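Missing here is one protein chain; the remaining ones are kept as they sit in the complex.
Up next is chain A:
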Amino acid sequence: MRLFLKLDINSICKTIIQEQCEKLALEYEILGFGEVNIKSAVSDAKLQELSEKLAVYGIQIIENQKSILIQKIKDTIVEMVFSDIDTTLKSSVYLAEKLNHSYGYISNLFSEVTYTSIENYIIIQKIERVKQLLLINELTLTEIAYKLNYSSVAHLSTQFKNITGLTPSAFQRIIGKRRNNIEI
């Protein structure tokens, strides 16, 4: 006997997801096709387990794929800022070439997942480097500005103030005092 089946993909997937979430005792809510909200706190191990259970049915948690690319974007930015790579190249061009995706794509993905933009992330990393250099205390602010390709010391100071709310010298003074405080 040959049976002809009418398949309702939507409810099949829904049932599978329900069963697997319940097996792992996850509190969940199916938001629509391809989207599930897990309400309880989930450990990485449990998420991994769910991911493996669903993979049997050909269902993949895409968040991971995205996170991998996001991590690559971040790593590339950190490398760019901290290792004095050829800075004549625009960062958008550099990232696109390095990651093999269009800048539009990575930029949108980044904003969607990280609550910030690539431009802002680069600035935060640059200020981190400035902080580091300030605390090593080997270079003057002018030299730091030059090293990190700021057009002027004023530009660097303004960006520092925008990100931290403090001037570079106030920052240095506070960290200095804090260190003395700990020693006492």
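The rule we apply is simple: contacts are C-beta pairs under 8 Å (C-beta built on N, C-alpha and C of every residue); 3 or more make two chains touch, one makes a residue touch a chain; residues count from 1.
The criterion applied here is as follows: contacts and distances are computed from a predicted model.
Considering only "Electron transfer flavoprotein subunit alpha", "Response regulator", "SpoVR family protein" or "4Fe-4S dicluster domain-containing protein", the record for the omitted chain gives "Response regulator", by its UniProt protein name. Remark: the omitted chain is touched by one listed residue; of A:24, A:42 or A:153 this is A:42. Of the options A:69, A:124 or A:153, the residue whose C-beta touches the omitted chain is A:124.
In the full complex, chain A touches the omitted chain through residues 38-42, 44, 47, 63, 74, 114-116, 121, 124, 128, 131-132, 135, 163-166, 171, 174-175, 177-178, 181.
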